[in-house]
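One structure coming up, written as C-alpha cells, with questions to follow.
In this view, the complex is presented without one of its protein chains, the others remaining in place.
Chain IDs A and B follow the sequence of writing; residue 1 opens each chain.
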Amino acid sequence: MQQVIKWSRENLFASRMNALLSLASLWLIYVTIEGVLSWAFLNASFLGEDKSSCITRPHGACWPFVTAKFNQFIYGNYPAVEQWRVNIVFALGTLGLSLLVAGRINFKKQLAVLMLTAYPVLTFILLSGGLLGLSYVETNQWGGLLVTLVIAVTGIVVSLPLGILLALGRRSELPIIRIMSIAFIEFWRGVPLITVLFMASVMLPLFLPKGMNFDALLRCLIGVSLFASAYMAEVIRGGLQAIAKGQYEAGKSMGLSYWKSMRLIILPQALVISIPGIVNTFIGLFKDTTLVMIVGIFDLLGIISFHFTDPNWTSPQVPITGFVFAGLVFWVFCFAMSHYSKSVERRFSVKGESK
Amino acid sequence: MSGKHIIEISYLDKYFGDFHVLKNINLSVAAGEKIVICGPSGSGKSTLIRCINHLERHDGGDIIVDGVPLDDKVKNIDHIRSEVGMVFQQFNLFPHMTVLENCTLAPVWVKGIPRSEADALALQYLERVRIPDQADKYPGQLSGGQQQRVAIARSLCMQPRIMLFDEPTSALDPEMIKEVLEVMVDLAEQGMTMLCVTHEMGFARRVADRVIFMDEGEIIEENTPTAFFDNPQNERTKLFLSQIIGD
Partner (left out) sequence: MVAAFIGLVWWLVDNTVANLASQNVATGFGFLGNNTGFDINQKLIAYDETSSYQRLLLVGLLNTAIVSVLGILFATLIGFMVGLASLSDNWLVSKLAFIYVEIFRNLPLLIQILFWYVLLIEILPHPKKSFGLWEVFFLNNRGLYLPWFTTLPGGGYLLSVIGLFGAGCFYVARKARNMRELNGQTKAYVRNYILIGVICLGGYLSLWGVPFEANLPALKGFNFRGGLSFTPEFVALLVALSLYTSSFIAEIVRAGVLSVSKGQFEAAKALGLPSSVTMNKVIIPQALRVIIPPLTSQYLNLTKNSSLAAAIAYPELVSVFAGTALNQTGQAVEIIFITMSIYLFLSLLTSFLMNTYNARVALVEK
C-alpha cells in the first residue's frame, strides 16, 4: 500500500499541474468506460430474431443483428455446403502464420516461401473450385471477411515481389528501367486508392476487346496490388539504402553476378531491416481493403452495410452496431500486426546495441 | 560545518533501480576551491556531480549549494542551476543555433538581459576561451576542441559561481585536449570554484586543491594532489593509478 502511495505521488501527483491532469484523465476514463459499458452491455439488446428487441432499447447496441447475420459477415453468399473449403483455407493460413511468427522452428525460410507461393495457389483452387471435383463457386458469391482477407493476402503476396523488383529498378543503373520504375512508383503513390479503384472498375473494361469480361473482384485485386506495390517499393528501397556500401563492393569483389549478389547478400539483409516498414504497409493495405465497398464489392464492411437495408433490421442502432463490429474485427487484426512489427523493431534495436 | 563552504554534501545516497550508485557521500567544497574527482568507470563520479545541479535526483542525504538546500522545490532547483555551470563530455551544444546564439540563449531567457548586452557578454567570454572570431558559425563547423571551449563560454555567460566539468576532454582527439585544459587552467587561476571529473593527471597536479578518488559509489581517498599521486594510501587507489599511468 505504501508503495502504491509513493508510486502515485511520483507518477501522478508530482506537482499541482500534474495532479490536475491526473484528475482530468481519471474523469475522462470514467466517462468513456461508463459510456461504452452502458451502450455495449447495460442498454444493449442481445437476443431476438429481428429488429423488434432493438427498437425497444434505443440507447444500446443491437447485437442480435450481428449474431443473426454472422455467417454472411464471414462467408458472404458462399454456399453453405461448400463453406468447409473456406474453413480449410482459414485454418491453413492461421497455422502457417502462427508458426512463422511465434514458432521456434528451423524451416522458417522454407515455410515463408511456401506461404507466399503454394498457399495462394491452393487457396485459389479451394475457393473457386471447378477442379478436382470441387464445384465452381463464382466470385460474386464470395463476400464478408473472406473477401477482405482474399484482397489483403493477394495484395501482400503480389506487392512484395513486385515491390522488390520496383525498388531494385529504381536503383538500377539503366536509365530506362530507373525512369520507368520512378514513374510507376510516383504515379501510384500520388493518387488516392479510390480513384485507382474507379479506374479499375470503369476503365479496365474499356481497354479490352468486347466480350472479354473481367471479373469485378479481379479488377479490384489488380488495382489494390499495384497500388500496394508502389508503397512496398519505397519501404524496400529504404532497406536497400541502409545496407552499407561495403556489402555491395564485397559482393562484386567475390565475382558474384548482380542477381546473385542481390539474392544472396543484399536482399536478405535489406528485407530483414525493412520488416517493420513492410508490416506497416500490410496494415495500411489491410485497412484500405475497405474501400472496395465503394465500387460495389461485398467485403466485410460492404456486406455489413448492405444488410442495413434489410427491412427486418431497420433500426437506428443497427448501423452503429454494425460499424462498431466491423471496427472491432479490423482493429484486432491491425493491432496484432502493429504489435508484431514493434516487437521485431525492438529485437533489432537490442541486437544493434549489443554489437 | 562552517558557513564558508559553498557546497555541502552530507550522507548522500543514490540508486539506479536496485543499484546503489552513491553510498553515503560526504563532501564540502569551499568557495574558490578546485577539486578533481577520478576513479574507474561506473564508480559514480559523474553521478555525484550531476546530483549537484539536480540532473540526477538524489534519494537520501542533503545537498546545500550556496546556502540553498537542493530539494524538489522548483524554485530552489532553478536558483541553484543559475549559480552552477556545467560542461559535458559530449559538449551538448545546440546544433541549430550559432555559437553566439548558444551563448546568449540562457542569459536572455533566464536572466532577462537585453539581447545587445547579452551579445556583448557572450563575445567577452568567447574571447576568454580564445574563439571570438567563430561567433557566427554553427557548432557543426567547429572542431571538437573549439566546440568544448564554446560550451565552457556558454556556461560562463550565466556568470556561475561554481563550474562542474564532466570528463570535458574524454571525447576529444589528443591534439585538442591541451587547448581545452588551458582554458580550464585560466578559469581556475581567476578563482572559480571547480569540480572536475577527469583523468588528466597533469591538470590535477597543476590546478587541484584536492583530488578525490571514488570507487563503487564511495569516496575511497582524498588528499592534496602531491600526496595523492606520490603516496597513495589505499590499494584500490594504487591499482587505479598504475593503470592510468600505464596507459
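In this text, contacts are C-beta pairs under 8 Å (C-beta built on N, C-alpha and C of every residue); 3 or more make two chains touch, one makes a residue touch a chain.
Fair warning: this is a prediction, and the values are worked out from it, not measured in the lab.
Shown chains touched by the missing chain in the whole complex: A, B.
Annotation: of B:D62, B:D78 or B:E175, B:D78 touches the absent chain (contact as defined above).
The chain that is not drawn here is touched, among residues A:L26, A:V113, A:L174 or A:L264, by A:L26.
Summary of contacts with the chain left out: across A:L37, A:A91 or A:M203, the touching residue is A:M203.
The chain not shown here touches chain B at positions 53-55, 78, 81-82, 84-86, 88, 90, 92-96, 105-106, 108-110, 112, 114-115, 137-138, 140-141, 151, 154-155, 158, 164. Touching the omitted chain from chain A are residues 11-12, 14, 18, 21-22, 25-26, 28-29, 186-187, 189-192, 194-195, 198-199, 202-203, 205-210, 283, 287-288, 290-291, 293-294, 301, 305, 316-317, 319-320, 323-324, 326-327, 330-331, 334-335, 338.
By definition in this document, only the chains that are shown with their structure count from here on.
Between chain A and chain B the centroid-to-centroid distance comes to 54 Å (mean Cα coordinates, whole Å).
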